[in-house]
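All remarks here apply to the structure that follows.
All protein chains of the complex are present and in place, except for one that has been dropped.
After this line comes subunit A, so read on.
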Amino acid sequence: MLALFLVIAGLGLIGWLTARLRAVSFRRGSTARFSSLPSHFGGYVALWTVLPAALFLCVWSATSPALVTDRVLHDPAAAQLPPQGFNRAAILSEARSLASGNSFGAFNPLSKKLAPAYAAAQTRNDWIGAAIALLLSFATGGFAYTRVRPDFRARTKIERLMMAGLLAASLIAILTTMGIVASLLFESWRFFNIVPIGDFLFGTHWSPQVIDPADPGKTLGAVPLFWGTFFIGAVIAMLVAIPFGLMSAVYLTQYATPTARRWMKPILEVLAGVPTVVYGYFAALTVAPAVRDFAVSIGITWASSESALAAGLVMGVMIIPFVSSMADDSLAAVPDAMRDGSLAMGATASETIQRVLLPAALPGVVGGVLLAVSRAVGETMIVVMAASGVATLTLNPFASATTVTKQIVDLLTGEAEFDSPKTLAAFALGLTLFIITLLLNIVALTVVKRYREAYE
C-alpha cells in the first residue's frame, strides 16, 4: 500500500516535471504574456495525476474489507460457519488476523481453514486496487497533460481546486458534528423506546443500578441529575467565577499599570490552560476534605466528603479566567469616550466603572457568563473526580450531588451490554446536555453579537 502511494507520488512528480518542461518550451521564443507560469501547469498535471488515484484508493480501502469477506464466504470451508451472531464474526475476525500475520494462534479451528482463503482474496483485491489506481493515475494525468497549451488557464484551475480543498476542510467539521448529533439522536431514540420520555425528564428517582425490567422508567428519572448539574455548575461555580472574574477584569482594564497587566493577564490565562483533570485532583484531594472538615467544625456532622460545594468551588476557579477574559473584552469594547465623559464630570474611577462602564458592558458580560455556564455544565473531569455518584435532590451544598456528565461516565464504564436501558440512558443524558448547552450558546452569542453592534 505504501509502495503504491510512493509510485503514484512519483508519477505526480514526473507529471509535474514534464508539464513544466512543456510549458517552458512554448514560452521560450514567445513574447506573448501567459496567464499561467510553468509551475502552474506542472501543479495542474501533478494534481490530476495524484488526486483521482488517491481518492480512489481511499474509497477502495474502505470498501475492500467487505469485498474480501464476501469472497471468503463463497469458499467451501465457509459453509461450516455458524449462521449469524457473535461467533461468526469472531471466527471471521480471527481468520483475518491469521491471514495478515498479526496473530500466531487461533482458538477456533475453523478460522485456520479460512485463513488461506482470506489471504488469497486479500492479495487479489490489493492487486485489483493497485491496477485501477495506476490506470486512473495515467489516464487522468495524461488527460491533464494534453491540456497544457499556451492559452490554457492552469492558474485559475489551481485556484478553484484550492477553494474546493478549503471548502472540504470546513465541511468535514460540520459533517462530523452532524454525525455526532445523529448518533446521539439514534441511541436516544432507542432509549426512549424502552423508557417513556416523561419518566426520564420529570422522574425524581435516579438509581440505574437497580432497573426493574417491567418499569425501567421508575428508577431512571433524571431530575436529580439536572438539579445537581445546575446546582454545581450554574449556582456554586458561578458564585465563585462571576465576582472574581468580573473584579479581576475591572482591575486589569481600569486600574492595573501596563506592567502589572503584562504580568497578570498571561498568568490568569495559564489558569485557563490547566488540564481539568489537574483541577480534579485538587478538588478531590485538597478542597473536598477541607470543605468536609469545615462543615464538621460548624456542626454538620453528616457532611459528605464528595460535596457539591467542593466540586462547584473548584469548577468556579476553573471558570474565572474565562469570565474574566469575556468581561475584559466587553469592558474594552466600551468606547473610551464614555469613560472620559464620566471622569470629566468629576466621577472617580470606581464611580465611573459602577455607573457607566459596567452598565454599558453588561450585555457582553451576561453573554460571557452564559457561555461560562455552558462550559461548566459540560465540564466532566472535575465532577468525575470530586462529585458524588449518588443522585440527591438537595439544596445543601455540603450534601453529595451528582451531575449529568459524571453519570454518563459512570453508566458507560464497566461491562454493561450496549442495548440495556442503563447504557442507553447515557446517550439520552448526553443528548439533553447537548441541547441545553446548544441553547445556552445560541442565546449567549446572540446577546454578545447584539451588544457588539451597538458600539460599531
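Here is the rule we go by: a residue touches a chain if its C-beta (ideal position, glycine included) is under 8 Å from a C-beta of that chain, and two chains touch if they have at least 3 such contacts; residues count from 1.
Just so we're on the same page, contacts and distances are computed from a predicted model.
S.K.: One chain is missing here; what is its name in UniProt, given the choices "Transport permease protein", "Imelysin-like domain-containing protein", "Menaquinol:cytochrome c reductase cytochrome b subunit" or "Phosphate ABC transporter ATP-binding protein PstB"?
M.R.: "Phosphate ABC transporter ATP-binding protein PstB"
S.K.: Using the document's definition of touch, tell me which of A:269, A:351 or A:419 contacts the absent chain.
M.R.: A:351
S.K.: Touching the hidden chain in the complete assembly: which of A:76, A:101, A:213 or A:258 does that?
M.R.: Of these options, the touching residue for the absent chain is A:258.
S.K.: Residue by residue, what part of subunit A touches the chain that was omitted?
M.R.: 257-258, 335, 337-348, 351, 355-356, 359-360, 454
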